[in-house]
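Everything below concerns the one structure shown next.
Complex shown without one protein chain; remaining protein chains in place.
Then we have chain A:
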């Protein structure tokens, strides 16, 4: 195998591969990227056995072939090469090594046989559809902060993507929760997604997927089965196992009868929460919201460290209410709002609170209050 590529293109492909390989793995081949050169393309394949990413890039192929080499080392080398350099990779079958040449730099790296590289079993996808990168980006960006890290509830360690009845008919919906807050984001259902089974996309996959979604108008081909999901651009194919578990019935968690409505400028609100939370103790970070006629008083009282209070003008006309929240959760939720005012719907100080952007119900957030 021998081929040459421009350094920038190579770096992009190798970067994606090295972020997929598991840093601390016990199976040596899993640290490697499988490089295959044929026709006028070179492809780079990496896997951690749960996720597989294949990045294809055009290359000047002199001799077709395939081998595997450490993804991290190759990435480090390419990263340090000068911009615009032409990089040549040559497999030396005699020595079992691969050489990386660029200008006057020359590297020789150990390889492992391509036959040992695990290839993810192909799957029959029951639904195939196409979605705009920006639609998927919104679905995952606005929900991923709520993904749980609790290993005992592994079925919450991802984003639940499924078909649901939204306000304006069928929707492609992403839900994530860690039991303290919940995000539910809807997008119009793309054609072909109607029969998609609901799947839990693992946290790491969400992170890798994000790299495919930078370009607003890029069309992403999505394929879904009960056990796998695939996202593909013309160059990159990301295949991932989905979390084998049942996502809890989140609909009963979303409050329907919350009538006490507060409208506030989301940015002002977030800044105020951040300021008063400065004095709260590291562990609880509880912020108290005291609501009265068009007035919100945010306060923190931490006996060990101090107290803080800040008043904000809000739209509120219901009866007095005092309710406490974890400051971090409030901040994260408030920072999801980017267009309009944040609308909070409260019930009592012990019931879940709902937050959305203006009257837009395509993105709703639920947060559990805490005793203060």
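The rule is simple: a contact is a pair of C-beta atoms (placed from the backbone, for glycine too) under 8 Å apart; a residue touches a chain by one contact, two chains touch by 3 or more; residues count from 1.
The working rule: contacts and distances are computed from a predicted model.
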| One chain is missing here; what is its name in UniProt, given the choices "NADH-quinone oxidoreductase", "DNA polymerase IV", "Cytochrome c" or "Aspartyl/glutamyl-tRNA(Asn/Gln) amidotransferase subunit B"? | "DNA polymerase IV"
| request: Give the residue, chosen from A:75, A:181, A:203 or A:288, that touches the chain omitted from the document. | output: A:181
| query | Considering the whole complex, which of A:17, A:171 or A:286 touches the chain not shown? | reply | A:286
| said: One chain isn't shown here. Among A:134, A:153 or A:261, which residue touches it? | reply: A:153
| Of A:158, A:190 or A:352, which one is in contact with the hidden chain? | A:352
| remark: Had the left-out chain been drawn, it would touch chain A at residues 150-153, 177-182, 248, 250, 252-253, 283-284, 286, 324, 326, 350, 352, 366, 368-372
